[in-house]
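Left out: one protein chain. Kept in place: all the others.
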């Protein structure tokens, strides 16, 4: 079972590459009432303590594989089911300092059954979350 | 998984005996942080829409068996585990009318590690709940 | 005397609860405990491996149906005409999606499938591939004994070119495997509360339908022959059993007088605080059952007077 907020407490952590802290990750549960093809997600913006990390610069770990932003559009057969999470991996050399941060996310969702003017729509969440280490 | 409130939405229902509606039942999850021997529960008072149904007049359905109030004390080896519910069965000929009711419960808990003056302590809950039929 | 309603619940009601505070097993328990007999499922929401389904999951599904004495009612699916940004689905591709869901629905024992097509305008006109996709699927639907039922959902009222096109389609093809799903949100006659991030400007503009499109319940008579299934959409019923948005006191007598005896399948769509849906669905069933009993009692009395 996942936390009710889209942004999860667990999973918020610094990430390393080649022995150095290269960034951080934010874990999100599927915020929609149905699971979807990943191609319907046009990217996820992350803001931490007011600093914006735009969707196009982030990477996305979904169902065990990691994708660049530009790859999402082609993922017609990869799904993000209800009740599961994905990680948004944000590049930031040195990562975030341990402690509590204010985290905001916007999932840009293209719902084909929404009026064209609302495609994509921003699905927002915001909360405090903690980097332990 | 159970609802967070002690009193559960599901399980609140009229009950029949010998073809007639003889009363109603209230479902409660284990409200304590540990499961206990049933002998530590000294009874459960129920109040519906202000009318009190005292513990001594109620019956208790626990782990598949039904007990009178006087039998609880002897249930040293029957347990009410965390994450499970029991039903308090309240005699009331005709039952409750379908619709929303205000339900209050007091579980009288004897915690051997509490100061003697607080044995038993009342563990309270109150909420609206609905008789569907 | 008209027939009795059947009472069901859509798993949509437990959106956000499922996966955070509730398992599928729990949902079955809540539905059965409300004395309902039907369960509605959303393929892409409730099947963990959609569009696949494992035999283990099927065993679990049929075990739960048996344990809780529930029958599968409607299977919701989506035809994502804009799944890709670069090109839209062809009618053949849309049909392939629909046929895949018909097969899946049948394996789970459903009798109805609701496809939700992508739309092309702010009136939610479905993408024109809907007709070719459905037509290419009618033989399969007949073979599987499933009725395909697109949803009449706010802001689309009953008197609307979209509904006319569906009715024309039924009349032209003579099919018994296509019909209309009425979502009772079209009868909403009082405004919904503002949703998070909604502004007054939005409510006056594109979101004005959230104030209720107030379709007169009498118009049900114009389409009821094509309506085998109803989603009982609602948003808030208070502790006096008063619905703040949907006029059940007019919907229920109208459906009774029209002889509707299919399912009313609860679609709770109100505040998403944990566990609220469980109680709200129970209130809705208590309310509709009460109105149904009152209708029956009044008409039994009328019947007696007529015979006196």
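Read from first to last, the chains carry the letters A, B and C; within each, the first residue is number 1.
Following the convention adopted for this analysis, a residue touches a chain if its C-beta (ideal position, glycine included) is under 8 Å from a C-beta of that chain, and two chains touch if they have at least 3 such contacts.
This structure is a prediction, so every number in the text was calculated from the model and none was measured.
> In the intact complex, which of the depicted chains does the undisplayed chain touch?
Displayed chains contacted by the hidden chain, ordered by label: A, B, C.
> Spell out, residue by residue, where the missing chain touches chain C.
Chain C touches the chain not shown through residues 20-21, 274.
> Of the residues in chain A, which ones touch the absent chain?
Residues in contact with the chain left out: 1, 3-5, 9-11, 13, 98-100, 102, 128-133.
> Tell me which stretches of chain B touch the chain missing from the display.
The list for chain B reads 1-4, 29-30, 33-37, 39-40, 42, 73, 76, 79, 81-84, 110, 112-119, 124.
Just so it is clear, only the chains that are shown with their structure count from here on.
> Select the chain whose centre, defined as the mean of its C-alpha atoms, is least distant from the mean of all protein C-alpha atoms.
Smallest centre-to-centre distance to the global C-alpha mean: chain C.
> Centre to centre, by mean C-alpha position, how many angstrom separate chain A and chain B?
Chain A and chain B have C-alpha centres separated by 44 Å.
> Between chain A and chain C, what's the gap in Å when you average each chain's C-alpha atoms?
Roughly 31 Å separates the two chain centres.
> Of all the residues in chain C, which ones touch at least 2 other chains?
Each of 21, 274 in chain C touches at least two other chains.
> Please output the residue numbers of chain B that touch at least 2 other chains, ranges allowed.
1
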